[in-house]
Structure formats: C-alpha cells, structure tokens
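Here it is, the structure in full.
Of the protein chains in this complex, one is absent; all others appear in place.
Order of writing sets the labels: A, B and C. Residues in every chain begin at 1.
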Amino acid sequence: TDEPAATPSDSSSAPAAGAGTGEQSKFFVQADYDNELALLDAAPTGPADKPWEQVLNPTMVDTATFKKAGPHKICFSNAALNNPWRQVGFKTMQAEVEAQGDRIKEFVHVDAEGKDQKQIADINDLLGKGCDALIVSPNTTATLTPAVEAACKAGLPVVVFDRGVDTDCPVTFINPIGGYGFGHVGAEFVSQRMKPGGKVLALRILPGVDVLETRWSAAKVAFDKAQVDVVGVEFTDGDPAKTKKIVNDYIQRHGTIDGVWMDAGAVAVAAVEAFQDAGQPVPPINGEDQLDFLKMWKDEGLTAIAPTYPTYQWRTPIIAALRILDGQQVSAPWKLPQPTITQENLDSYLDPNMPPLHYAMCGCTDLPGYPQRWK
Amino acid sequence: MQLVKRRPLPPQLARVRSGGLLPLLAILVVLLVLITVRQPDFLAPASLMSFLGRSAPLILLAAGQYFVIVSGEFDLSVGSLVTAQVVVAARLIDSDPSRTWPVVLVLLAGGLAVGLVNGLITTRLRVPSFITTLGMFLILVGAVYLWSNGAPKGGLSEEFRRFGRRAFEDVPLLGRMPYALVILLILATLAVLLMRSDFGRVLVAVGDNPRTAELSGVRVHRTRTIAFMLSGLAAAVAAILIGGYSGVSFQAGAGLEFGAITAVVLGGVALGGGRGSIVGAMLGALTLELLFTLMNFYGVSGALRPTVQGAIILFAVAVSTRRSTSR
Amino acid sequence: MSLLSLRAARRPVPGVFVALAITLAVGWLIVMIDGGQLFNQSTTVSLLHVAAGLGLVAVGQTLVILGGSLDLSVAYVISLSTLVAAETMNGSDGALLPAIGLALTVSAAVGLLNGLLVTRLRINAFIATLGVGLLLKGYLDNGYDGPAGTTSPTLVQTLGYQRIGPVPLSFLLLVAVTAACWFALARTRFGHHLVAVGGDPEVARLSGVRNDRVLVVAHMLCSLCAGLTGIYLASRLGSGAPRVGTEGLYDLESIAAVVIGGTALAGGRGGVVGTLGGVLLLASIDAIFNQLEVDAFFKQVIRGAIIIAAVAVYARRAMRKAAV
C-alpha cells in the first residue's frame, strides 16, 4: 500500500520554491513522486482491452485465508457521491456488480456524504452486517485509518480504492498511478507548448484534499524546472462562474496568459470560455476526460491535453474482492494504468452521444445498461 | 375652546435618510481607488461594463434578499434555488435553441413558486424563515441531485447563454453593454420604484412591527409571502444570468445565499427587518464583488482569501453599524 | 380563568422526544420489514457516536441561540480544535492534557472574539460569526494541506472508541455536558440572565443584567463545546482534520438540531434537553436511512422536510397554548 501522507515532513527534500509557486506542499513525497513518474512509462500486465484489470508492477499477495463459497455479500463504504466523477464511477461499480450478479447475492452501499465522522460510523455499522468483503473509498486518508484497521481486525477482507489509508492492513489498495502523474503530465504539456518563461495560471479546486494536493505538488516541480512564471494559484471551488471571474481578472491584469494548468477538469470549460469572452486565443491548457471539455477541445481546436484519473477504477474493487474471496492472488498495491488523452487519441474517447459531464475513461461500454445507465 | 389649530410640522430634515449609506459609499470608493491604483484600466468602459455585467446576479440576489430581510425574514434558499434552476434549465433545454424562451418562463415561474412555498410555510405554519428556507435549501439541493442522478444533464442553448454571456456591441461611449447589465438596470429601477410605492413602505412597516401593521389593515402574511416570491424571482433571474455566464454546474449557486445576506448587511440593512434601503443592499453586493476583484488584482493568495474577505466584511459592517446605533 | 392556567406547564416533555419515539418505532418496523435490524449493537454504537459529535456542538449552539445570538463559526472551530489537539499531542500520551487544554483555550478565544464582535461592535451575530468563520477558513486553508498531527493513543482508545455496553464514552460525555448546561441554565445567575437577554435585551439591561458579559460568556461556552467536539473528532479520526467541521455541516446541522429541540431561534425560550432530543432524532433518521440504504440526496430532502415539519408542529402548539 502506498502511504501518501506517511512522511509529512519530507518537504525539505523537495526542489526549491520556484517563482510564484510557493512552498512545496507537505504532501510531497519525493520517493512516491519518482515512483509514479516511472510508472507512467511502465508496461502493465493484464488484458489489453481491460485496463481496469491491468496492473503496473504487480506484487502478488496470498489471499487463501479469505477463501469462501459464494454467492457473497459485498459491502461498500463510500466517501460521497457528491460530484460527477464519483457518480459515474459508482454507476460503473453498480453495473459491474450486476455483471457479476451470479456471484454476488447482496451489495450494500453506504454513503458517508463527505463526512469522515460518518464514514467511521458507517464502517463500524457495516461490521455488524455479515459482509463477506468490505470495500472502502475513504473520505480522507489519515482520518479513516483507525476505522479501516478496525475492519481488518474483524477478519474481513478489506479493499481500499481511490484514496488510501495509512496502514498495510487492507488486502489491497487499488488506484491508478495517482496525483503526481496527473499533475506532472498536465504541467509538462503546458510548459512545453507555451513560450518559454511565459505566464501560467494554476486553477485549483479546493485546498486540503490529498489527491489534489499531490497533483499540484507535481505540477509545481515541473513548472519550477521549466522556469515558467506561475502568476497565480487560485482556488475555484469548482465553481465555473468564479473561475471565469478569476481568469478574466488575470487576463486583464497580465495582458496575456500563456498557459493554464488545472488540478481537475471540472471548470476547464469555464476557463476556456473566459479566454473566448475576452477575445483572446486560448493558451495551452489541460483538462480531464470529461466530455464537455473533450468536445470543446475538438470543436475549438484547442492546444490541450487531458491527463485522467480513470473512473474505471470503480470496477476493480469488485473484481478484486471476488478474486480474494476465491482465494486467488491479487496484487497489493494494485496500480492501474492512467492513460492520457492527447490530440492523437482524442477522437477515440469523444462520444458525442454521452452527457457533457460523463467521463470518457469509464471503461463501461461493455457493462450491462450501457449507455442508458450513465445518461 | 379652539384646540384644533393648524401648526404644520417643521420641514423634513435631510439628516436621517442618507446617513445610512455614507459608510458604505466610503468603503466602495476606497476599494475602487485601490483597484485603480493597481489596475488603472479597470475603470475603462469595456472592463467596467463587463465587471458590472458579471456582478449583476449577486446584485439582483441582494435586491431579492432585501425584500425578505426588510420584511423581517431570511431567505437561505436562494443559492440552492439558483443551482436547481440552472440544472433544470440545462436538462429542459437540452441544447435545443427553440426551447429557450419557454424554459426561461418555466424558471421564472419556478422561482415564484419556491418563494410562494417559502412564504406560505413561514407565514401560515409560523415556521421561522431561517428554518423554512434552511429546510428548502436541503430539499432543493437534494431534489436536484436526485432528479439528475448526481450529474447535470443536457446543456444550455447558446440563446439561453446569451443573457449572461453576451453584450450589445458598439454602444456609443461605453463600447460593449452586457445584456446582464441591461437586465440589471431595468430590474434595479423597478425594484427601487417598488420600494417607493405603497407596497414597499408597507413591507418595511411589516418588518418593523407586524402586529401594528396587521392592526392597520395590512395583510401581513400576504405581504411577506410576496417578499419571498420576489426573492425567488430574483433567484430565477440570477440563475438565468449565472447559467448564461458560466454554464451548468452544481456549484452554480453554492454560497450565494450567504453572499446575498452579507451584501444586504453591508448595505446597512438590519437583519430583523424594518430598516435599510434597497439601494444600500445592491451597493453592498457591488462592494462585495469589488472586494473579490480587488483580491484577484492584488494576487492575494488563494488560501488566504477567506481571511482577508472575512476581515474586511467584519470591518465594513462594524463601521456601518457603529454609525446607525449611537446612543 | 383559573389561576392554574397561569402557571407554565413546568418543563413538559419536549415534543421532540415524542417524535423521537415515533421515529424509532416506525423506523424499527420498516427496517425489520426490510430484513434488517435497527437496534443491533454496531448500529446503536454508530448512532450514538454520530449523536455525540453533533450533540456537543448543538448543546453549545443552544446557549447562544437562547441568548438571542447565533454561531456560524462552529464548524471551523471544530476543525481548528482537532488540529490544535492532534498537533500538540503529536502521537504521545504525555501531551494529552496540555493539548486538550490548548485546544479548549484556542476555542474559547474564538468564542471571545465572536462575543466581542457581537456585543462591543454590535455586529449582527449572523454576520459576525460568518466573518470569523471566514477568518478561520483562511487560516486553515492556508496552513493545512490535509490532516495533520496524531492524536494520543490513549485518547483514541478512551474517548474515541471506548464504550460501556453499546454506549460510547463520548455519548456519556455529551450527556454530562448537557446536564451541566441544563444545570447552568436553571440554577445559575448566568443561566437566568442568558435567557433574559435572549427574551428581551432591553428588559434585561434595565433590570441590571450585564448583557454584554452574559453574551460573551455564552459565545465562549459555545466555542468551548465546539472545541470539545473537535477533541472528540480528533480522538475518532486519529489526527487533526482541517475540513472535518465544514464537511460535517456542523454549523447548519447544529442549528437545525437546536430548533428541532424546541428552542426558539429568536432566543429566550427552550433548553438543552430538547436539543439532545433533536440530535438523537437527526441521528436516528440517519441510522434508519443508512439501514435502508436510502440515497443520500433523498435523505437530504427528507431531512429538510422534517426540520420544517418539526418546527411547524412547535409553532402550532405554541399557538394553541397561547389561545387557551
């Protein structure tokens, strides 16, 4: 299991603060960073057409102790369902459960509504429900650790995905390469495509969310190395109106902005629109695999890239749980590949029939109920 | 015995009325000066117009909130109403231009309806409006997520987005004149006129002392309900402008209720009702928007912004309250 | 008119407990039909833990609301307190007491600030505490990228996870705090004065009550309760969490619990016992919906409706009582 926040004081090893990017986040862990960047180029094992079953650098663990006859009751403690990414992911997970219908007799889902405290109570509550396996998508890494440990102690096979926990006890931790990879890909693209030493605006959603923090810390490293001028790091709360106002004011203040980096794609479209409304060319920009951005990218011919944090990872925990209950070996950690959408492969991901906030990387086209379930 | 003699009262003294707005105006001017020092071309017509245009939603929400607050109530549901309206609009229009106008009408009617429900629950069931609208806030957010399965669907037509995004081009002197600004000016004028009408004066009286108003023949319930409906209507217009400005998202209205209430208080309007002017409320909103812009121009670190904002709001409110409650 | 009717029905069972009983009975039935069990150990423990977290803030919130004020900064105070506590402890038991002391001191200081803004600068409590909340938010956003510090193991084992039968220690703490506040309201001058200030500040002032002092103390107590919630959460989470208060919606939920518990938002009427009932009601609804796996958004709709309905029932009753 990787431990994103295990060594909080490691920031001394981070590169020196560059212009405008400020101090390195205490979330930055050099080893993890190096590791993730290496993974970007690693070749995955597993079926090529099923990235959600692929593993990067697998290290298999034995699960024979959890072997159990089916059909199973699988329980899922979810951090929240409060944004499109999680919605698409959860629908994918439900479809996967349906696809495995003969092996799963019951799927219990409890939504913590974004509250650490509630998720701890939820997990505790699930322990009394006779689950055969427990899947956890933690709301916050550090704070959910005790609850997950308690679940492990109860003898359940525990699968953690998306965000991790600070303990080795879960059978496996599933996630794509991660935040450093995402942040790095976007930042490298933006700094390479813009004029050297140009002005970059970094748009972030919220402070204090570990995944987003790692993305930014990797981007910071890239920007410092490329010696671009990061003129601002602003939080948008994921609010497009706020985003447009910020971008607008930055354009006015600096005349031009040469690149835009963001830690999540939610407001990418709004940022592009701000340039359009100001009558300026849209600079190199990164978004995510949300269809509204991909569509705009294609329609407007943007210079863009979309690193992803694929929603297909929501399929994997179900698969992993079933394998564990079969006593099969699984990789721990289970690192999924994290494809990047570029100009070259843009068309293959852009499905105009899906809703604008759908995520292209859902890996759901072969699942029951596609496409209606995701519309 | 002749006691009935005419002795006209002394003429109106100009002192009381304008006093309330002075501190706010001072703050407004200071902010403007600070911005222009940093960004001299902020006052150029083009950028000023676009600033005013994008501020229109908050100003309208503040005006709507003013009606409710001055009548002695609260409306915490406006932010969620804006979100709901934007999401509903996107789904109903579904990128089909021909549905634009019908949907605009639906939104306006929806805003009025939510206001009506808020008003009826508050007045007929005597639930404090803080609770009514807090409940409505939860219901609207929950319902809209439920209805759209957690992710907004459909899309807004370009025709719809025009209201909040486009402008009259080539206006003499000003250059561009955002539609949003035109809509704001019209509605603000209507709102000011409304507050000068019999209804407006009665509304303030209701906020001050509903018992007296009732016993003077005022239909207190109806008057307050209308205030809620006006707030709902303002939210609907704001939703149209915000949806137009920045497109669909669940964040469209997040936190706007606090923004609107803060603006109204900045404008010297007393929470609890019966005091303050609508112009003050709208200027309060403008001040708030200027404050955000100021922070953009001065590059206040993103994370520190709330602190700066909180400090300035506390300072401004303290200054304006100080003036009005001398004892 | 008989003289008896002049007397207050002395402390009747707040209506919220009736609602609570009905909710639990109906919920128990539905959950059973659904094939589950509402009152098994783990569900009960979870319910009481949720109630403990919300309850501690809500009891504090009751005090300021009784005094005619309001505190919207509690969510941030909670987050701040988790951090202060966990960072000071830094995983060792030795610093346990100083850390708790420090967390409570910091919380009380925020309460003092709230109170001074409300009384000295005469800023409406809604705006004053919203503003202080923003100040804290900026501090937290700027200073913390995520969870920080480590709660002392002893605290985690006791306050966080220790329980007696199905009753967590933290819930007992809540009961104790509620009892203390009840006692303070009923039997101390401060309590009497607080209710007076909430009922009519001018009457209180002219009667020789030092309104400002009373309100400042109430704000400090409210923040202290929020700080206590923070310490409890730190003991649950094992570390300090800069967003736990806001994510938990402790500001609005605590106010909702207070008014569901029958305290008038305008001040001067109500009490902490009702608030305890309100908290238990909200937590029970949560637990029942959890058992039924009701969609979180649907739950939110229901929660909104219940808050309105509960208060409407109180209003109805108050009206009928006034009509007698």
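Here is the rule we go by: contacts are C-beta pairs under 8 Å (C-beta built on N, C-alpha and C of every residue); 3 or more make two chains touch, one makes a residue touch a chain.
Just so we're on the same page, contacts and distances are computed from a predicted model.
Peer 1: Have a look at "Ring-1,2-phenylacetyl-CoA epoxidase subunit PaaA", "Inner-membrane translocator", "Ribose import ATP-binding protein RbsA 2" or "Cation:proton antiporter" and point out the UniProt protein name belonging to the hidden chain.
Peer 2: "Ribose import ATP-binding protein RbsA 2"
Peer 1: Since one chain is left out of the picture, which of the remaining chains does it touch in the full complex?
Peer 2: Visible chains that the missing one touches: B, C.
Peer 1: Of the residues B:V204, B:I240, B:V264 or B:V317, I need the one that contacts the missing chain.
Peer 2: In the complete complex, the chain left out is touched by residue B:V204.
Peer 1: Please pick, from C:S92, C:Q157 or C:T188, the residue that touches the omitted chain in the full complex.
Peer 2: C:T188
Peer 1: Determine which one of C:G115, C:G131, C:G268 or C:G304 touches the chain that has been left out.
Peer 2: C:G268
Peer 1: Just one of B:R38, B:R126 or B:R219 touches the chain that is missing; which is it?
Peer 2: Of the candidates B:R38, B:R126 or B:R219, B:R219 is in touch with the missing chain.
Peer 1: What residues on chain B make contact with the chain left out of this view?
Peer 2: Output for chain B: 1, 3-13, 15-17, 197-199, 201-202, 204-205, 208-209, 211-219, 274-275.
Peer 1: In the full complex, which residues of chain C touch the absent chain?
Peer 2: These residues of chain C touch the chain that is not shown: 1, 3, 5-8, 10, 186-189, 191-193, 195-196, 199-200, 202-210, 268-269, 323.
Operating definition for what follows: only the chains that are shown with their structure count from here on.
Peer 1: Looking only at which chains touch which, which shape fits best: line, ring, star, complete or other?
Peer 2: Complete.
Peer 1: Using C-alpha centres only, name the chain that sits farthest from chain B.
Peer 2: Between chain B and every other chain, the largest centroid distance is to A.
Peer 1: What whole-number Å value describes the gap between the mean CA coordinates of chain A and chain C?
Peer 2: 35
Peer 1: Among all residues of chain A, which ones touch two or more of the remaining chains?
Peer 2: 81, 207, 235
Peer 1: Could you check chain B for residues that touch two or more other chains and list them?
Peer 2: 145, 150, 301-303, 305
Peer 1: Show which residues of chain B lie in contact with chain A when the two form their complex.
Peer 2: So the residues of chain B touching chain A come out as 38-39, 41-42, 47, 50, 54, 57, 145, 149-155, 165, 242, 245-252, 254-255, 292-293, 296-297, 299, 301-303, 305.
Peer 1: Once bound in the complex, which stretches of chain B touch chain C?
Peer 2: Touch list, chain B to chain C: 121, 125-128, 130-132, 134-139, 141-143, 145-146, 150, 258, 261-262, 265, 270-272, 301-311, 313-314, 317-318, 321-322, 325.
Peer 1: Note which residues of chain A are touching chain B in the complex, please.
Peer 2: Within the complex, chain A contacts chain B at residues 22, 81-84, 86-88, 204, 207, 231-235, 237-246, 248-250, 252-253, 266-267, 269-270, 273, 277, 355-358, 375.
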